[in-house]
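Have a look at this one before I ask anything.
What you see is the complex with one protein chain gone and the rest in place.
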Amino acid sequence: MNRNLKLIWNGLIPENPIFRLALSMCPAVAVTTSVENGLMLGLAVVFVQVFSSCTVSIFKSFIHPRIRIPAYVIVIALWVTVIDMILPVISPDVYKKVELFVKLIVVFAIIISRLELFASKEPLVPSFFDGMGMGFGFLFGLCLIGAIREFFGTGQLLGYDILGFNPLLIMVLPAGGFFVIGFIMATFNWFEYKITGKIPTSGGAH
Amino acid sequence: MKEIFKITVSLTAVCVVASLILGFVYAKTEHARKLNEEKTEQQTIQGLLGYGAGEKIPSDLKVYPVYRYVITSDKGKTLLGYVLPIKDNKVVLAEMDLSGNPLKIIPITVEPSALSDKAKRDNAVNAVLPKGSKSLYAQTVFVADMGGKRLGYVVPGVTQGFKSFIKLMVSLNPDFTVTGVAVTSAEEDPGLGAEIQKSFFRNQFVGKTIELLKKLKVVKEPLPPNYAAALDPAKAKAKGLTPEQVKEIKEKHLKDNIYALTGATISSRAMTNGVVSTVKKFVYRLDKLNEAIKKEQLSVAF
Amino acid sequence: MNAKQFSNLALLIFLPIFLFLMVFPALVHAATGSGSFKKDTEIQISFGVPVDETWAKDTANYRVFQKTDPDIEIPVTSVTLSPRRTSAVLQFGEALNLSSEYEVQANNVTSDGKVLGNEEFLVKKSEGQILFTIFLGAMLINNFVFTKYLGLCIFFGVSQKKETAIGMGITFTIVMVLSAIMCWALLTFVLHPLHLGFLQIIVFIGTVAIFVQAVDTILRKVNPYLFKKLGVYLVLIVTNCIILAVPLINADSGNGPFESLTLGLGAGLGFALALFLMSCVREKLELCRVPAVFRGLPIAFVVAGLFALSFLGFSGFSIF
Partner (left out) sequence: MIPKPEWAVSVSPHIRKGISTSWIMWTVSASLMPALILSIYNFGFRSLIITLISVVSCMLVEAISQKALGRSASIKDGSSVLTGILIAFVIPPGVPYYLPIIGAVPAIFIAKELMGGLGYNVWNPALVGRAFLQASFPVAITTAWIAPQQLSKGVWDIFLRPGTVDAISTATPLSVVKQYGMTALTQQFGGLDSIYWNFFLGFKPGCIGETSAALILLGGLYLMARKIITWHIPVSTLASAALIAWIFGGQTWFSGNPLVHVLSGGLMLGAFYMATDYVTSPTLKSAQIVFGVGVGALTVLIRLKGGYPEGVCYAILLMNCLTPAMDEWFKPKRFAPPKAAPVAASK
């Protein structure tokens, strides 16, 4: 398979930042009461991840190794602030609900860890695709959780009323979010067990 | 030592470049963001006036904001000050005492469009007041005007809900009959109090005249099913009710009290109190304002 | 220095902050002398001198209105005078809006038959009440971990062992309190005057990073043992959302210095509490026959969900 495609696939399933690497969990539960919110935050993460990966990849030779981390943080903060200014122009209603977490993208461990592990070593094109992969993996995770919680919590999908009643309201509450993620993670583990015959140990969480 | 110097310079450079980019993006987006905010507010107001999404807004519909200030004059007296739009795209500050007698009318030398920004408006008001007096922004109400005739009013209100404040907006027609209620922000419990935002609850207020509002109560009876269907446009459509039938059902229940949401009596009562007190206060003030405008022969824009 | 001594030290640091926060605003408040809400339909005012009962009981002597609605009076339905006749409780027929300001004007205050003149009272929630509400809200009612999902990464990462959880919780609280107040100062004295509000994310993350670096350097020199114990966490702190969320929430709701400090303290202690409880349960889970596919993070999430379910009991809690 083409390496670039492989990088994207890698981010989507085998190293999905939410379910497999268990990085940056906070937004995964907090904003995903609906698909729309998950989509919005996911797109913001894709934007920040891709742009920071590219920036770091281009300027990697200029960044002194000792100030690497502060420089990365500034780069991320830069793109976060940019998206934080753009989103309210595009969709003010959804932005209101995810505002705090868009600002908090700056501390998402997934982004800085990709900069450190990948973009600081690789050229621009693979870095771009790696950023895309991780970003879309994140987006996919958020949308999956969002869809489950929105459907069971409010009987809707993407704001369209499907059931007409609330099947299990707890799903849109904090407790339901934790349950959903726990069960999705267990499902991922179960699939891996069925395929490889080994019970995986979930990744370090931060 | 040289290395430290190098590190410092490069970090500073990174920061400066980042700030410059941010400054650029900020300058580009700030205006659009503010416009967007205004647009959302405008849409809420238009929706309340009966021009929801998808409906064409007539070109001669104008919505004029009227800002109310509480002014403490240099002699220590408390006055009310209304920032009113007048003909020829000008603005005045009309002062009146607490019982509604007009006192002074001071022209304000600011473009009406700049008044939507609170800081700019506060400055403009303070600039025309004599030294030593203080002003405190209180409320904005909107007057809708269509082709020189008053179409209605949109009044914001706030009420203590179950957990935090419920912010709402009520639209009235010129005879002070409620034409719409919107909840602009609320943090009630999902599935219980949050149902106040649903149209079947909000639309119970529609059509209530000021006399009906004054003795409005909340009852803990279940909402009659056909009334519920008539109140919710989507449900009415699903049930196949014709507009005439909907109108008929609504008229039949017009004098009913507000049916509380099941399990959320507190939120229902809060909402009802909020709507009633908002309308009562507004009607009281508008009468005084209209009298003052007549007395002073002020050529207001609406 | 073991964990117990460390927690004692932390107590020594936090207790004065907490007492200061609770007492200082009350002193300031007492100095101005004004009214206070007793219930949502009652206001208490104190005159300073014993007043005549016949004057005080006459509801026509009072004018009460919301600060922004001076033209609309709220009718007083009845007045109860305290036994020593120095303070009165005004009752109203309608519920008051406790988060806004009211003004009470008492006309012709009469004491021992002499008319002393008019007196005005400003009635609002006292600072102490507001701070206590913020504190309790951040710590229990809207616990940052269980209802706002902040700091989950660290929460799941370091809650395996009780010892580390305690150390981490206390370190976090210290950093959160200090960075909250520093970010407030930067925002108020630098960013706002220069109209650079849009730079807040960069400035806040920079502040937290610099602060953590400083603690790191100082600890390394002053107390190498403690540094060895906490060094690992210090790095983690920079990339944690709960630390950055506190200044962002403060900036968003326009909190003053005391409110910022209280929010930082409440959020920090709430986080420490969550970490501690979680670590106790997870140590117990080590001995349980948890199904294989659930072992590790999945069961941790389920447990966090059960915590969140229990913490629902605090929802809608209001002391004042």
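Going by the order they are written in, the chains are A, B and C; count residues from 1 in each one.
In this section, contacts are C-beta pairs under 8 Å (C-beta built on N, C-alpha and C of every residue); 3 or more make two chains touch, one makes a residue touch a chain.
Predicted, not measured: the structure shown is a model, and the values here were computed from it.
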Answer for the absent chain's shown contacts is A, B, C
Tell me which of A:I13, A:A147 or A:L168 is the one touching the absent chain.
A:L168
Of B:V66, B:M169, B:I266 or B:V279, which one is in contact with the hidden chain?
B:I266
Name every residue on chain A in touch with the hidden partner chain.
166, 168-170, 173, 175-176, 179
Hidden partner interface residues of chain B, rising order
162-163, 189, 191-192, 222, 262-263, 265-266
It is residues of chain C that touch the chain not shown, namely 162, 224-225, 228, 276-277, 280-281, 283-291, 294, 299, 302-303, 305-307, 309-319
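Definition applied: only the chains that are shown with their structure count from here on.
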Looking at every pair of chains, which has the largest contact count?
A-C
Innermost chain by mean C-alpha position
C
For the pair chain A and chain B, the C-alpha centroid-to-centroid distance in angstrom is 37
For chain A and chain C, what's the span in angstrom between their mean Cα positions?
31
Counting only residues that touch at least 2 other chains, which ones in chain A make the list?
70, 74, 77-78, 81, 85, 173
So which stretches of chain B touch two or more other chains?
15, 18, 22, 26, 30
In the complex formed with chain A, which residues of chain B make contact?
3, 6-7, 10-11, 14-15, 18, 21-22, 25-26, 29-30, 32-33, 36-37, 40, 190-191
Of all residues in chain A, which touch chain C in the complex?
22-27, 29-30, 70, 73-74, 77-78, 80-81, 84-85, 99-100, 103-104, 106-109, 112, 170, 173-179, 181-183, 185-187, 189-190, 193, 199, 201-206
Complex contact set, residues of chain C against chain A:
146-154, 156-157, 198-199, 201-202, 205-206, 209, 236, 238-241, 243-245, 248-249, 252, 291-302, 304-306, 308-309, 312
